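I'd like to ask some things about the structure below.
Only one protein chain is missing from this complex, and each of the others stays in its spot.
The block that comes next holds chain A.
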Amino acid sequence: MKLLTLNFLTCARKTCKSAPSSFPLHPREAELEVVQADVNLAFLKNILPRLMWGELRTITGELGLPTLPDTAPERSALFTAAAAVSETTTPGVDPEAIDAPEHPAPVEEPEETPTQTAIDLHRILLETCIKEGKLVCGNCGHEYAVKEGVANFLLPGHLV
């Protein structure tokens, strides 16, 4: 499982959900593997504002990966454009424009090159995988096993 998934995973127990300490889950005895993939700039740009940055930092810290900056980089720090163009409307909803298409046409972007920030983020989120180990809830201490890269969130009978 790629590290990005840990930014979406909490404890599966319903009684833990209301406790902020149930997220993120803490990797223990994790065996990591780096699987190379092409940098996906469009995806990084899209996902960056949805990341819980503090929680991502916690995890990279616990895994002994290079320290991330205190705050998330700006979207514009992910790429350099060949020619500077002004950012046109980003997807969002204008409640008054009822007739506006749900998804504005993708703006034709000039050749963009990922910055080192983007490459580093890509390496952490999309190339670093947990192969074996455990994910532990900070609230109840329950351990979820990861085997062959697949985490098991099925709760035993007494915890459902």
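We adopt the following convention: contacts are C-beta pairs under 8 Å (C-beta built on N, C-alpha and C of every residue); 3 or more make two chains touch, one makes a residue touch a chain; residues count from 1.
Just so it is clear, contacts and distances are computed from a predicted model.
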Record-based protein name (UniProt) of the chain missing from this complex, from "Adenylyltransferase and sulfurtransferase MOCS3", "DNA primase large subunit", "tRNA (guanine(10)-N(2))-methyltransferase" or "NADH dehydrogenase [ubiquinone] 1 alpha subcomplex subunit 6": "tRNA (guanine(10)-N(2))-methyltransferase"
Chain A, residues in touch with the chain not shown (by the definition above): 1-2, 4-5, 8-14, 17-20, 22-23, 25, 35, 37-38, 40, 42-43, 45-47, 50, 52, 91-93, 95, 101-106, 126, 129, 144, 147-158, 160
